[in-house]
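Only one structure is covered here, and it is reproduced in the block below.
A single protein chain has been removed from this complex, and every other one stays in its place.
Order of writing sets the chain letters: A and B. Residues in each chain are counted from 1.
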Amino acid sequence: MTKIFSSSLRCRLPVLVAIFEVVLLVLYAVFVTYDDSTDAARQTNQTDPLQNSVYHVYPFFVDVQVMIFIGFGCLLAFMKRYGFGGMVFNFLTATFAIQWAVIVQGFFQFYHDGKIHVGVFNLLNAEFACAVVLISFGAILGRTSPIQLLVMALLEVPIFAVTEWAILKYLKINDAGGSIMIHIFACYFGLGVSAVLYRPCLNEGHSKEGTTYQSDILSVMGTLFLWVFWPSFNSSLTLPGDDQHRAIIHTFIGLSSSTLTAFALSALLNRKGKLTMADIQNVTLAGGVTVGASVDMMISPVGAFALGMIGCTACMLGYKYLTPFMAKKLRIQDQCGIHNLHGLTGLISTTAGIICILIASEDTYGPSLYQTFGLNPGEGRSASEQALYQVAALGVSIGVSIAGGLLTGLVLSLPVLAQPPDEFCFDDTLYFEVPEEFDNNVLPTRNRDMVAIKD
Amino acid sequence: MTKIFSSSLRCRLPVLVAIFEVVLLVLYAVFVTYDDSTDAARQTNQTDPLQNSVYHVYPFFVDVQVMIFIGFGCLLAFMKRYGFGGMVFNFLTATFAIQWAVIVQGFFQFYHDGKIHVGVFNLLNAEFACAVVLISFGAILGRTSPIQLLVMALLEVPIFAVTEWAILKYLKINDAGGSIMIHIFACYFGLGVSAVLYRPCLNEGHSKEGTTYQSDILSVMGTLFLWVFWPSFNSSLTLPGDDQHRAIIHTFIGLSSSTLTAFALSALLNRKGKLTMADIQNVTLAGGVTVGASVDMMISPVGAFALGMIGCTACMLGYKYLTPFMAKKLRIQDQCGIHNLHGLTGLISTTAGIICILIASEDTYGPSLYQTFGLNPGEGRSASEQALYQVAALGVSIGVSIAGGLLTGLVLSLPVLAQPPDEFCFDDTLYFEVPEEFDNNVLPTRNRDMVAIKD
Partner (left out) sequence: MTKIFSSSLRCRLPVLVAIFEVVLLVLYAVFVTYDDSTDAARQTNQTDPLQNSVYHVYPFFVDVQVMIFIGFGCLLAFMKRYGFGGMVFNFLTATFAIQWAVIVQGFFQFYHDGKIHVGVFNLLNAEFACAVVLISFGAILGRTSPIQLLVMALLEVPIFAVTEWAILKYLKINDAGGSIMIHIFACYFGLGVSAVLYRPCLNEGHSKEGTTYQSDILSVMGTLFLWVFWPSFNSSLTLPGDDQHRAIIHTFIGLSSSTLTAFALSALLNRKGKLTMADIQNVTLAGGVTVGASVDMMISPVGAFALGMIGCTACMLGYKYLTPFMAKKLRIQDQCGIHNLHGLTGLISTTAGIICILIASEDTYGPSLYQTFGLNPGEGRSASEQALYQVAALGVSIGVSIAGGLLTGLVLSLPVLAQPPDEFCFDDTLYFEVPEEFDNNVLPTRNRDMVAIKD
């Protein structure tokens, strides 16, 4: 029972948030100002208000908002006793991560004249940093306190932002959908954290880890929101015009073929030939990641279709064989299987992107060849040089994320961060006031008497 | 118990999906290429990227995506033991139907120079073909295996696509919201299938057919998503400008008046004066269909309001009297009442469209008269001729859909398609791994002992 008391959020959460807010407030006050499209003083009589950048960026921003807060929120609420935690800690962590990323990315990418200049484009960028944190969160879902999650966001956002900045500035890679910079980084960071927070007892399964009929449906809803808006995610940072258009249709086609494949494999790999909801909730989405690194290139519709199938197959086999192996042999527990949905697919995506670069020609791309590949014609990188830069970026992303994840994991192990005791993993009663009939409805019948006695 | 084994998806679903995927892959590889707005090589230095067609089409596409995957998905999840099936089979069927429609519609509408040319506009068109399949699905919900649903999509999409193409090319009708081509076609196709798959035992009611408090709420959420985005559905294929603007406000007004009417009639027709959730979930939407065939015309706001009321009343009376009659006397079971929500309303809509055409004048429409009615001034159709073409299209749509539905129903009766046995209709345990407490939570108390014994 002492352990339960030590996980109280009463002092720690308010103190931590108060520190964050004061720091953010000071940084906002000292460093943050409007950018050219939000500053009233920089509009002239010649400015056409309807040409303001907000009209191009905001629709994508809103779609990604839906993915982060509603899509992720529902998807992570799949456990029978951890629906509040999944949805609400996602809300808290995402909100903090975006605000923090506005500042940190601001210093790296939007800083000039002594100020960070913000508009909705900064918020869209910050959402990508936030997505990184939420993917990593998937590895340790249910085993961490909200305090640990906030500290993880505190550390992960700057480590990500500096890596992103270095890759964009020095390596200049093609990665429109963020396979290398978002998915792979987030995956290996999360696994790094998880390795440090290893709990042997969870390998035997945990009585609170299952789902309910309702929580499975809620989680599928989250999947559907992610599925529907994923084309906006993958296309939101591409060049406008045909690049953005291709990113949308490739993502849609890739998701579709991975969805069909996921259903087939789910039935095939189940010994009773039934569908498994966890597969529907996760593996269907593999195509969205797999097309990422080449999503704006001329991969052709059939290329997107094939990538979706390949990524989905790798992801499904990962869930079936790799995740248990990693948990038992490598002592890396991966609660939501992010290594399958973001790691393996990210590696395939990176490879596909490199192949696309190697075979790109002015025949296929016309005069936009250099634009799509982010290269200045004068800069004189050859295709094979660019391929090497992509490999270098992959290496940097994996290396920094593993190191950063391990380091962050060490910090998260500090006892003051209110880590939940083993028996209260995946259990909302630890951090939430729950309705009185919670135990009656959620626990299997045979456990109800025990709860009654315990109370 | 043998019957349960014969409904296993283990071999059949993977084999079927694998065949589909290989066929799609080959067709994509051989026939599908980019269109003018997605092909990098066709952009020149004069191309303004912000004028790319994606910016006009994509917002409507996303809205329709939400309707198909989330709106339909939640709406169909209304049964107490068939929430997974409703939501997840909708996901599977929709994904396949869209990919298949991209190819099939591509051959009919977007084929030139030996290739199908795709952009997001093709995907939007394919979503309409998908909506046709999902509406038909409503007639046989809970009585079919996912294999049967995929085969239905396989057959219905080409039958629809050829009908659509013939009507658009030769009859040139006005049907912006798809009342004739989408709703009526889907309805009679679904009823044709259902007639062949008739199960006498279901007319006495089925113990698993009810709802739960949670499933009713989930289903209303689906209704609300459909309701909110329906104006995008009805307006997405109209001419840009005032036509599209009118389609939006007419749909909104029509839905509003049908919603008010649905509440009134629901209380009136219930002997205790209470509201029935099935009415709220379905009948409220009748106005969206009823305004369809004339949605971009100058029907005036009051016209949209009146159409919503009339369509809703017909739909409600259909649920109350016609559906039971059809099930018992005509041996046509209509699980979700698609004949009320899409058939009766579609017929009213068609009639209203014809009246609008007959009374249209250059006074009301100005110089856009010929445009709105899709007619070339030189073609010289009179209003009454156009009305006859509308009637002809209605006849074609009904005739082809009934024939196609009956034929498809015969195919679906093949034993190899894993049709569920009567006692496992409306039951997720047949095709899904369900959480262990599923039976405890969902079955009424008096059945729990039986389940325990059966296990």
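We take it that a contact is a pair of C-beta atoms (placed from the backbone, for glycine too) under 8 Å apart; a residue touches a chain by one contact, two chains touch by 3 or more.
Note that this is a predicted model, so its numbers are computed, not measured.
Asks: Could you tell me which of A:Pro49, A:Gly114, A:Gly205 or A:Pro415 touches the chain that is not displayed?
Replies: In the complete complex, the chain left out is touched by residue A:Pro49.
Asks: Among A:Pro59, A:Pro240 or A:Pro367, choose the residue that contacts the chain missing from this document, as touch is defined above.
Replies: Final answer for the missing-chain contact: A:Pro59.
Asks: Among B:Leu224, B:Ile355 or B:Ile402, which one is in touch with the chain left out?
Replies: B:Leu224
Asks: Considering the whole complex rather than only what is displayed, give the residues of chain B touching the chain that is not shown.
Replies: Against the left-out chain, chain B lists 56, 59, 63, 80, 210-214, 216-217, 220-221, 224-225, 227-229, 231-232, 239-246, 248-249, 252-253, 256-257, 259-261, 263-265, 267-268, 270-277, 280, 284, 298, 300-302, 305-306, 309, 363-369, 372, 441-445.
Asks: What residues on chain A make contact with the chain left out of this view?
Replies: 8-11, 13-14, 16-18, 20-21, 24-25, 28-29, 32-34, 37-45, 47-50, 52-54, 58-59, 62, 65-66, 69-70, 73-74, 77, 83-84, 87-88, 91-92, 95-96, 98-99, 118-120, 123, 146, 214, 218, 431-438, 440-442
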